[in-house]
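Excluded from the complex is one protein chain; the other protein chains are retained at their positions.
In this document, chain identifiers A, B and C correspond to the written order of the chains, with residue numbering beginning at 1 in each.
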Amino acid sequence: MFTVHSETSTSCMTDIAAVREAMNRAAHPALLMVDAISSLGCAEYRQDEWGVDVTIAGSQKGLMVPPGLSFTAISDKALAASRAGGSRRSYWDWEPLVASNKTGFFPYTPAINLLYALNEALDMLAEEGLSTVFARHERYARATRLAVAAWGLDLQCLDPSAYAPGVTAIRTPEGHSADGLRAVILEQFNMSLGNGLGRIEDRVFRIGHMGDLGVLSFTGTLTGVEMGLRAAGIPHKAGGVQAAMNFLASAAA
Amino acid sequence: MFTVHSETSTSCMTDIAAVREAMNRAAHPALLMVDAISSLGCAEYRQDEWGVDVTIAGSQKGLMVPPGLSFTAISDKALAASRAGGSRRSYWDWEPLVASNKTGFFPYTPAINLLYALNEALDMLAEEGLSTVFARHERYARATRLAVAAWGLDLQCLDPSAYAPGVTAIRTPEGHSADGLRAVILEQFNMSLGNGLGRIEDRVFRIGHMGDLGVLSFTGTLTGVEMGLRAAGIPHKAGGVQAAMNFLASAAA
Amino acid sequence: MFTVHSETSTSCMTDIAAVREAMNRAAHPALLMVDAISSLGCAEYRQDEWGVDVTIAGSQKGLMVPPGLSFTAISDKALAASRAGGSRRSYWDWEPLVASNKTGFFPYTPAINLLYALNEALDMLAEEGLSTVFARHERYARATRLAVAAWGLDLQCLDPSAYAPGVTAIRTPEGHSADGLRAVILEQFNMSLGNGLGRIEDRVFRIGHMGDLGVLSFTGTLTGVEMGLRAAGIPHKAGGVQAAMNFLASAAA
Partner (left out) sequence: MFTVHSETSTSCMTDIAAVREAMNRAAHPALLMVDAISSLGCAEYRQDEWGVDVTIAGSQKGLMVPPGLSFTAISDKALAASRAGGSRRSYWDWEPLVASNKTGFFPYTPAINLLYALNEALDMLAEEGLSTVFARHERYARATRLAVAAWGLDLQCLDPSAYAPGVTAIRTPEGHSADGLRAVILEQFNMSLGNGLGRIEDRVFRIGHMGDLGVLSFTGTLTGVEMGLRAAGIPHKAGGVQAAMNFLASAAA
């Protein structure tokens, strides 16, 4: 069973514990594999408690490291399955790394510079404290949604219990290209926003608010979106930044 | 005659050409020495055309280099005066550097790293183009003043023809500490603003908008001030950031 | 047919053109795939001229970039084979990257920072000139072999026509641990040398002399080896560094 903890393009969270519970109720023997790339470091993640067998994650989102590292967390059950499995492939073979883990060496050339960066990033997370980090992400996410509401735009994620803390996908009004808006914002305000993928291509733009992001860089991001909506002629109401500021100034006080 | 081109603490410009003209009208033989520390790289400066004898400047403002370098531009008249003058002092002796200028060497240990930074900064200024750089400063300064007007606060500089392009000093309402506001903004929004000096100590705070500053970093700065005014309980009206955004989005389009 | 252009652990080059010629003589339809990881940027490499179908290379050797990037060069024949082949696997599927090559985008998250580094590294290679770069590697390799001869040690590579320009593997005398020597050099002189792999584990140590390596960093490396041989009690004659210096000083003059 493959699923995604935080689906970046739609900005919806999956309730991993509920997925496992459903699998258990059905007494299904499948392994549960989760993509936690854009949630790790932004939100609680409980591999053991939730019964996840394999988690994959990346360095370039909540862990605040340049792209180039990926991480795999493996349950004993998944490890046993990999050893017993048929159709074995070198690419999926965890053994060399599992064996090397004992000594801390790598079986292949490691991306050394990124490991130094990761070390520093983990220190930063520990220093701020994970619960503070998660609360910061929730605060930025809520401020973003307040801005979106003030602009009169729609979130892609319709279920409030599934709002992602690290990224928010926003729909442009029918007939208005999200990619056109992104192009205007890049050109005029030097800010690159994420796009929609697959069925929501050109229908959403994404505001990332994860990782090493100070509050004024975050509000600066919102000003870029609001000025971009205006410059691109997207129907909206002013006041999104104001709504976010009102909330953040109260939250800070 | 000593004067300052851009007086940082008040954010007022001095009309250097007019000062020289007045000196000329009075047929006064004094040398004209100008502190251009916070204006060089932010606004036009014409040493020869304006009849300046000595200009001193620094690396850490419009030139966008870390602090540590200062620059002295000397007219032939000033150089002759320094050679003929009485009460000579080693500190004021330009000769070793003037002699070294021919070869490009330094008579003392130079701050090498900062010279590399300066080289890069001058390339950046040349690439953007000085007229574009100056226009950008004017645009940010105007956006700042629109925000101040919307907040219902007063500028320290009362003469519109003397508004500085690189920094804007803003008065807090009577009875409200500017330094207290600065402390709240530093504490809650991690932004350090300049203070008032001398007679306007604790009466003004300064928004610097000079040098290597992207438009969204600038608007982010304004959001920090507006949220800080609210968090610090300084009487003001909301809408300053909105006013700045309205102007900047139009200017960009 | 898989082969390695420069086999790092033994420091032997393979004559790729000769391999292809033998395949052609046998009229064998196999594709020729070459690992050029430790030769690219150190020595001539001619994919088309030599009839190579697939070359893989890495960023962290002659290209002087931190580890983290790999490169694949594919002949039309290999691309056609990959499209027609059975037992297709996602890991071996070049299509998404081939399709993206037209626009310069990446189908997945790219290691952006390393791409900036690569850009700079390619500029450095172009500025020095490939023929100068290759000659520099040959000069260091020859100086290394002169040092090895003076020390009275043996090269792992027995064929002078196969000496690698970027790395030289050296055998410790029978009964003396190469890994022990490497440990002494790391501990006492803070220099980490490469080791032997497989059958020559603990029998050779490697001096890398590739990439962004100035002549005095190179000779400094040799001093570390010579002092290490002495400190570790490996039987050898002094004079290796002297022999290398004699050659390099003449080559420089």
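The criterion applied here is as follows: a residue touches a chain if its C-beta (ideal position, glycine included) is under 8 Å from a C-beta of that chain, and two chains touch if they have at least 3 such contacts.
Given the structure is predicted, the values throughout are model-derived calculations rather than measurements.
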Margin query: Touch partners of the unshown chain, restricted to the chains that are shown, please.
Written below: B, C
Note to self: Touching the hidden chain in the complete assembly: which of B:Leu114, B:Ala183 or B:Ala251 does that?
What the structure shows: B:Leu114
Checklist line | Residues belonging to chain B that touch the chain removed from view | finding: 58, 60, 66-68, 89, 91, 109-114
Next item on the list: Mind listing the chain C residues that contact the chain we can't see here?
Entry: 188-191, 214-224, 226-228, 230-231, 238-239, 241-242, 245-246, 248-249, 252-253
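Just so it is clear, only the chains that are shown with their structure count from here on.
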Next item on the list: Select the chain whose centre, defined as the mean of its C-alpha atoms, is least distant from the mean of all protein C-alpha atoms.
Entry: A
Notebook entry, point to check: What is the distance, in whole Å, between the centres of chain B and chain C, each centre taken as the mean of its C-alpha atoms?
Noted result: 53
Item checked: For chain A paired with chain B, centre-to-centre distance based on mean C-alpha positions, whole Å -> 41
Note to self: Quick check on chain C: which residues sit in contact with 2+ other chains?
What the structure shows: none
